[in-house]
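Data first, discussion second: the structure below is written as structure tokens.
Shown here: the complex without one of its protein chains, the others still in place.
By written order: A and B. Residues from 1 in each chain.
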Amino acid sequence: MEKFKKRLTILNAVIEALIKGPETVKYPFGDLALPEGYRGKIEFDPDKCSGCGLCVRDCPADALQLNKKSREEYTLLYYPARCAYCGQCEDSCHHGAISHSNNLVGATTHKDDWVLVFKESKASQE
Amino acid sequence: MDKISIPIGPQHPLLKEPLSMMVDIAGEKVLGGSLRLGYVHRGIERLAQQRTYVQNVHLIERICGICSHVHTTAYCYAVEALLGIEIPPRAQYIRALMCELERIHSHLLWLGILAKHIGLETIFMHTWHDREMALDIMEEISGGRVSHAANQIGGVRFDLDEEHIDMIRGILKKLHSQVDGLVDIIETEPAAMARTKGVAPISPDMIKAYGVVGPVARASGVDIDLRRDAPLPPYDQLEVKVVTHPGGDAWARTFVRAEETRVSLNLCEKILEDLPEGDVSLRTPRRVPEGEVIIRAEAPRGELFYYLRSDGSDKPARLKVRTPTLATLSLLPVQLAEINVADIPVVLAGVDLCIACADR
Partner (left out) sequence: MKKFNILDLCIEIETKTSFHCEVYDGIHGDHTILIKPNQLKPVIDVILESFEYCHLSAITVQQRNDQPDEIEVFYNFWSGSGFSLMLKLPVESAKLPSIISTIPGADFYEREAAEMFGIEFTGRNETPPLLLPDDWDQGPPFIAKKEKNG
């Protein structure tokens, strides 16, 4: 009786595995279904940025750089290859200008010169 | 019989992380061994002196991939002790929930590795598949499977609403039944028992002399568990069942870790039941007043020791980390004497190596 029960458990497990199919997703043809809070690609809203530099100060990976000439003239650069996707910039920004989407991060073959200009603000003309 | 020295590592199919061992064998018996560390030394303690307290939370998380949350928990509690603040109770419970989920995923990872080393490949596949359920919970609530970034100085970075709690309870129920099945198999499977009973016994005196901590110590009958002896909040309000076994051999180490997974699952359910209401974080100043603090936490592999000294600026003056694997590795050359060559994988699996932790 015990042997019969054990064989039944094995048969159950085999049939279950055949029905369920593989666990892996054939990306990009399958749906990856990442959760909403997943820390993926960084999104930036230039209108909300004030050039205060709090995100630059708190980034642990030196992935953000602010070249500031005056209160209105500044450039904010972002280096995706250095970014650790930790979300500290999102927490530090008081204006909500920088945030994580739940898209997957892009890829590149040139890590060192991969830089995105998040905002380039010029001084207002008289 | 002539003595032959075999190098194992730094890259080797047995090892997940680089570790160099030189094992002396004669025939089928191992005579002894020595080991070399430092292949993944990144100088975390020195780097931490050059970054601010806020940046260090993310640096500390990357000391280890398997036990990343407990490292940041200990660091955040250390900084909060120097600041003289106590975080809200809801944040303490969420930190404990992530710690216990991490313990579950770490022990399931270990169970898969042990089964693979013995030769039971199917258990390895099933264990790592069920481990994905624990990682799914952590991904839903914190945003990352392995790098959770859950802690910040002053609390945690996310809150749990009703939907999250229902989802966690549902997955925990499924995980509990799967883990029960796996633990029953590994505790009664004749092949696993035959390969591990009587292998590399360690006596309690050796445990004390070498300063070994964690499940390896509990498997020799030494009753230490920091969740009960020096509890960080909220473990002082939770009752933790400490699992020990007097055997001291590889079978005892298997039993202790397998039972601890069950205890952690029960603790997770209790934490969700008792979760208090309130905020999840406090605002904290950037500069930390002068002082020194020592914090100990129970990582999945044992006692984690943090020493932090602040000199009044916004960067730490000294951060010292002593991870549990470093203590357990000092016993490895002694364990390697008097065993058979075929038992080397079993002994390595019993130690539950985390070389990234040991090297920092």
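Worth pointing out:
Note that in this section contacts are C-beta pairs under 8 Å (C-beta built on N, C-alpha and C of every residue); 3 or more make two chains touch, one makes a residue touch a chain.
All figures in this text were calculated on a predicted structure; none of them were measured in a lab.
One chain is not depicted; across the entire complex it touches B. Note that of B:Tyr93, B:Trp110, B:Phe124 or B:Tyr210, the residue touching the chain absent from this view is B:Tyr210. For the chain missing from the display, the contacting residue among B:Val54, B:Leu109, B:Ile295 or B:Ile339 is B:Ile295, taking the whole complex into account. What chain B contributes to its contact with the hidden chain is residues 37-38, 41, 43, 45-46, 81-82, 207-213, 222, 224, 229-230, 291-296, 303, 305, 307, 309, 311, 317-318, 320, 322, 326-327, 329-331, 359-360.
We adopt the following convention: only the chains that are shown with their structure count from here on.
If you check the complex, the residues on chain B that touch chain A are 51-52, 54-59, 61-62, 129, 132, 139-144, 147, 149, 152, 157-158.
Across the complex, chain B is touched by residues 23, 35, 37-39, 57-61, 84-88, 91-92, 100 of chain A.
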